[in-house]
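Scroll down for the structure; my scribbles are underneath it.
One chain of protein is taken out of this complex; the other chains stay put.
Labels A, B and C are assigned to the chains in the order they are written; within every chain, residues are numbered from 1.
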Amino acid sequence: MIGADTLAVGRAAKGIGQQAVLSVQGLSVEFGPSGNSVYAVNDVSFDLAEGESLAIVGESGSGKSVTVQTLMGLIRKPPGRVTAGRALFRGRDLLAMPDRELRQIRGRDIAMIFQDPMSSLNPVLTIGLQLTEALREHQGLNDAEAERQALDMLALVGIANAPQRMRAFPHQFSGGQLQRIGIAMALVCKPSILIADEPTTALDVTIQAQIVELVVRLQKQLGMAIIWISHDLSLVAGFVDRVAVMYAGSIVESAPVGDLFSATKHPYTIGLLNSIPSLTAANTRLVPIKGAPPNVTLAPTFCAFAPRCDHAEARCRQARPPLEAAGADQTVACWRWREVERGPRTGAGAADKPAVTAPKQEALLTVTDLKVHFPIRRGVLRRQVGAVHAVDGVSFEVMRGETLALVGESGCGKSTTGRAVLGLERPSAGSIVFEGRNYAGATGEELKQRRRDMQMVFQNPFGSLNPRMTVGRIIGEGLRAQKIGTRASRDARVSELLALVGLREALRNRYPFELSGGQRQRVGIARALAANPKFIIADEPISALDVSIQAQIVNLLDDLKPRLGLTYLFVGHDLSMIRYLSDRVAVMYLGRIVEIGTTKAVFGAPLHPYTRALLSAIPEPDPKAGGTRRRIVLGGGVPDPSKPPPGCHFHPRCPLATEICTKVDPARRDFGSAGTGQHLVACHHAGEATS
Amino acid sequence: MRRFLISLLPALALMLAAGAVKAEGGGTFRSAMRTGCIEMGTLHTTCGHRLDETVLQGLVHIKWTGDGVQPMLAESWKTADGGKTYVFNLRHGVKWHDGTPFTAKDVVFSLNLYANPKVGSPWAQKLSAVAGYKAFQDGSATSLAGVKALDDATVQIELDSAKPLWVELQLIAISIFPEHILGKVAPADVKGNAFWVNRVGTGPFIWKKYESDQYVEVDRNPDYFLGAPKLDRIIYQIYKDVPPIIAALETQEVDAMSYEGGGVPISELPRLQKLDYLTVLPKFSAGLPTYLQFNLENKRFADVRVRQAMLYAIDRKAIIDTVKQGAGELLNTLFPQDWARAKDLEPYDYNPDKAKQLLTDAGWDASQPVDFIYYYSDQMNVDTVTAIQSYLAAVGVNIQPRLLDPAAINQVYADGSFQMGFFAQGMGLDPSLGSPLVVCGAKPLAMGYCNPKVDELFNKGLESNDRATRAASYQEASRILNQDLPKAWLWNEVRPLAFNNRIVGLAQHFKQQPLVIFNHPVYNEVEKWEVAK
Amino acid sequence: MTDAALDMTIAAGASRGLWGEAARRFLNHRLATLGLIMLAIIVLACVLAPLIAHYGPNEIDLRGHNQPPGGMHWLGTDGTGRDIFARILYGGRISLTVGFVAVAISAAIGIFIGCVAGYFGGKVDLLLMGLIDMVLTFPRLVIIIAFVAVVGPSIFNTMVVIGLLSWPSIARLTRGEILALRNQEFILAARSLGTSPPVIILEHILPNMLSPILVAITLDVATVILLEASLSFLGLGAQAPAASWGNMLRDARTLSILESQPWMWIPPGAMIAMAVLSINFVGDGLRDALDPQHIMGGK
Partner (left out) sequence: MLSYLLRKLLLSIPVLFGVTVIVFAIAHAMPGDAVLAMITAEAPSSEELIAMRRGELGLDQPVYIQYLHWIGQILHGNLGRSFVNGRSVGDIIVERLPMTLELMGVALLVAFVIGTTLGVISALRQYKLTDYSLTLAGFVGVSIPDFFMGLLLVYVFALELRWLPSSGISTAGENFSLLDNLRHLVLPAAALALFRAAIFMRYARAGMLEVLNQSYMRTAKAKGLKPRTITLRHGLRNALIPLVTVFGLALPTLFGGSVVIETIFQWPGIGLMFIDSVVNRDSPVIMGYVLITAIIVMLANLGTDLAYSVLDPRVSYD
């Protein structure tokens, strides 16, 4: 601790922005044999000042990770090749130095944390060994000294009980703890640059907030520079100094974070910002970027964004625009940046969100006290010794024509609830009444009947389509299963559905692997709509998609709802998107609904402390907002659902918890008014202010 | 890793170098033996050769030259009544390897042990001519009435009727066991007794050690009554299969191989003949008529023309010349002994046309395949079966060869489903030993053949010990068997043998031995062999 | 409008389809292509043996035995003067037939049992897994030796016995695949559409577990060819005079043949090695070509 502090002072004295600790110049990386290359990184240049934090933002395949991994010498060669460029670290070219030298810099001067904390730690080695090995390698410390420093670092990242935990293995930690350990591991040698490669993508939003906070704190404490790789503009808006936006292997725009949001220059950046809903901005219709990110298999001799750009002209397809200065500290790579301007949700197809027809006050679906328990069997005789209380007494109604969103962090039981409603999981208790009929425990013909009216759109666009069926067969499957129509009429219906979800007829005979993620999700939607259901359960339908594609799918769902008279149960964890598309929201925690009400009421005046924490953790795509909003960072992680805490499930993490919360499970109370509608909250201290 | 491999090399080299030094004390003879030769729980010796006679011995053994009987534990014997009563004078001063004196009690005990129905020895019938045998078998007597110890050194054996050849043909098979050891064992338990893996005998070598499936080690008996052996010890190395024996002969890991199981495969001869440290006897008569066996109770083979046709169909000479590389002599009747065969036998020269004609005449149904069983799995015999199959197919006899093990063959015999097969039967010593193949009702090998004239001639052959007299009977029988073809006689087998010249006396003796002698202890003068200097 | 750009690029290249894509990847695999060609030549030569070989496989010529290669006998003759080349081809028929038929039998049993265990789960699964465990604890070769002693050696028996004893690995694989597939979202999707269980098995589960099973089956063929060779070498497989590569290799037990008549054992040995090698190559290629990673689009 002491060491860290003095070091921080030393670094801080140099100040920020005085000199580039890292200067990347014209970096190009290709993969595969020449002639058949993937142009992963094209002519990327940026500077990183001492103590500065830089975000590199881009969608999957944009080359952001390859860029930093190349700097670290982490890409495998072959197939990877650095075809041009320099990367000067304190004046020494990282790309030219022999591996032996680079190794001295890796881990000591430049450290890295990775996306998936679970897979980036070695599962068979103890945390202690993995923490200390860099110390022993770089600083030649003996075991005791290395262990002492590692313990200091563990304490610094907030791992309790560190001495015992040193002997534990990675699988014995939660994801959030693992990422803390990953950070400790990167920082043990007090590097001057930390590269964070999407370190929060695999984490829940409340944990993500913890990690971001930790890194920001440590950066200040240790005075290091940070390169933060992310696909999420909103996330980085709150804490970095500069942002570089990458697209198809190139930096298209780079600016101080404020300028990037307020004076956005590049059409792609504009497109990205228009694709994400804002918690604070007006609730206007999302404007997606058309098309999908390209595979970078063509030599970068043109603007890669041109096919998706509304401003593209002939020039864009003939020559690649250079990255040029477009302001004090802003650069942009676009031939037409001077003509492009970001208005509020401008661009082709921009329009107001379609007027929501007021939902009829008639319950289409009523779920009462639903429980889904999965037995745990142990011992010699495999006796049931307990159960995972995945869904533990959930009640809600879905009104005809509305969108009810079910939100919560992973493991809270929201997906299981959705599946139970459709009959994919057998409820242990409770009733599921759809249009007046209780379907809980339905089998056979009854189940089949239910499935004609209810359908599901699944999360994973890769896993939810049978890879060995053509698109046409996948879409028509429900019709065949329900024996609807003749072969010819089914064929016609498939064509109709393809058109409905915005897919070309030509795709009918394609296989899923030939489609992009967005197209697959459209196929999934078309499949669900085939038999004209009344009710769609959408289970995180956009969470696996790139930002620019998410908006496409959300808009499609939004458009279809009034056209086909659908009702949605939307399961998700992306709160800003949910706020954008739902009429009412139910917040789940550990198998129970803690708060349910209209979107306006819940988002506007959240009453349950968990909801409040959840909402405060949502990153906002506006650097200014980041400063003003007060974040409630919850301690710890979600408890084991097979051993839920007694009383209120949330009490161990709750800032308001009192004696009663540990004993009595709070009943739901209605805090709604005529204006806000029903607003049920299950909390003894609902609405009380946090200290 | 490379360093690791390099560090292994010296160790490897050391191991290989150790192989170059042959750790051989003076005077060890290593002989290869096939598995199965060791189990002797039912007293009979399936591989009488070599091991038994070095440890255990009988009253008499067969002479080295195969033409007479050598006194062993019995110094002399005489019969006063033309072979009904024999009196044996035992050798004096003989001691068991454990030091106990050998006496007439041991002889009486041993003969009774063989005949005891509770022991269940298949060789009990060797004593079936002894007076009182039947009573012993059916339980009305508890010992053989005909066997008596006249004193400590004299034994009298009385037979039911006069058998002038009894000693030569039957007694030679009987080994004498120590009464003071096996006498304590209940007869029914003799089979599983530890004695058989820790034998105490009177022979030139003393049983020392038996390692299952590895070897038997016997050490020199300095008190041997025919003179102390020159070899220090003999190690009988046990092998399951022939190829490893050949390899061991070549590498001098063994000095000799037994001739049970085929001796040196003919195909390996050229290889061994090239080695100057080996003496190879390429054409050692096996006294082993080889034939096609038919089930005469099966209608298809009942017609003699069918059997004759098969013999005409096969070019036996070509098979001997090529597949058997000359090792084998044509045989057209049962007896391998020259003197027992008539000179005017039908030669059944290769004549496929005649074969076809005979088959047509006999109304042979060529569409029906014939189940054809054989046992010898070595390359030469498999090739032989292949050639036979091909020759028979050419005349319309479609045999389907199946290689079976003894148990399966005996099962096929027992349940009567046997059709046809390729077999051989060792009977080198005397023509009378062929009787189980051809006399009426002899099970299982006669296969339904019955010619009272043949039975009569076999009986006659045993009434005298004068060879000329006997020859007349057997030659007559040979003519009948040549015509009747109860089996289709093919040839007399030849067994090549190979010996390491290191053992002086071994090869020389075998050169004198006219033929392989199966199943009977032979006086082989092992005490005179020695390791060359 | 939205995916127009991508639509265009896809429409430009003709769809190869699922199998087309697999075929392309397979053919890109150099060793696999080589293996396929080798295997095709071997199989074709064996099938067309009567047209290629000048002699019958069992045509003996005692006076012309043990001839070295050359002249009328391309690969020489064996101990009874049979043409080695002809026997190689006809023997290949037996060896390959044993391989394919035995594996077909074991695959049929294995897939059936695996499907039943995987689909029904529970007690049925427990029972069948017990059965699988039981058969797996037997050393296969040992049990086959004992079995052949029971039913008698013949190529038919060898095939059946190998088939009857080799299914557990495929059953296990099938069961595992089904268990893995059962939790795939597209199976959930099919269930949610009301697709009936038999249709789910037929349309969703079977086609998707096909590739790993196909790979396993292919590699099994190679194993069985080796097993047949071992059995025939021990005299328990193909019976004389019929040829199989394994019993031809038996000649090499004779040391002088091993040393001075290599034409009798090199060809069958080489054929065994080549057949097994090419099947292994093909299996390896199939594994890559059918890798579900590629069509599932995972990362």
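Note that in this section a contact is a pair of C-beta atoms (placed from the backbone, for glycine too) under 8 Å apart; a residue touches a chain by one contact, two chains touch by 3 or more.
Predicted model, so just to flag it, every value in this text is computed and none were measured.
Within the full complex, the chain left out of the display is in contact with A, B, C.
Listed residues B:F102, B:Y215, B:Y348 or B:Y391: the one in touch with the omitted chain is B:Y215.
When the whole complex is considered, the residue among C:V47, C:A104 or C:L141 that touches the unshown chain is C:L141.
Remark: the omitted chain is touched by one listed residue; of A:N122, A:Q361 or A:N509 this is A:N122. From the set B:R233, B:R341 or B:R495, the residue in touch with the chain omitted from the display is B:R233, counting the whole complex. Of the options B:Q57, B:Q308 or B:Q425, the residue whose C-beta touches the omitted chain is B:Q425.
Mapped onto chain A, the footprint of the missing chain covers residues 69, 72-74, 76, 78, 99, 103-108, 111-112, 114-116, 119-125, 133-134, 137-138, 169, 171, 182, 185-186, 378-382. Residues of chain C that touch the chain left out of the display are 130-131, 133-134, 136-143, 145-147, 149-150, 152, 222, 226, 229-230, 233-234, 249, 252-253, 255, 258-259, 269, 272-274, 276-277, 280-281. Touch with the hidden chain on the side of chain B covers residues 1, 15-16, 18-19, 23, 28, 30, 35, 39, 41-42, 44, 46, 117, 120, 122-125, 188, 191-192, 196, 209, 211-215, 217, 233, 235, 237-241, 243-244, 247-248, 250-251, 253, 404-412, 414, 423, 425-426, 436, 443-445, 518-519.
The working rule: only the chains that are shown with their structure count from here on.
Across A-C and B-C, the chain pair carrying more C-beta contacts is A-C.
Separating the CA-averaged centres of chain A and chain B is a span of 87 Å. Of all residues in chain A, none touches two or more other chains. For chain C in complex with chain B, the touching residues are 58-60, 62-63, 65, 78-82, 149, 152-154, 235, 239-241, 250-251, 253-257, 259-260.
On the chain C side of its complex with chain A, the touching residues are 1-7, 10-11, 15, 17-18, 21, 184-186, 188-196, 199, 203-204, 207-208, 292, 294-298. Contact residues of chain B toward chain C in the complex are 243, 246-247, 250, 265, 267-271, 315, 318-319, 321-323, 377, 379-380, 382-383, 385-387, 389-390, 393, 401-405, 408.
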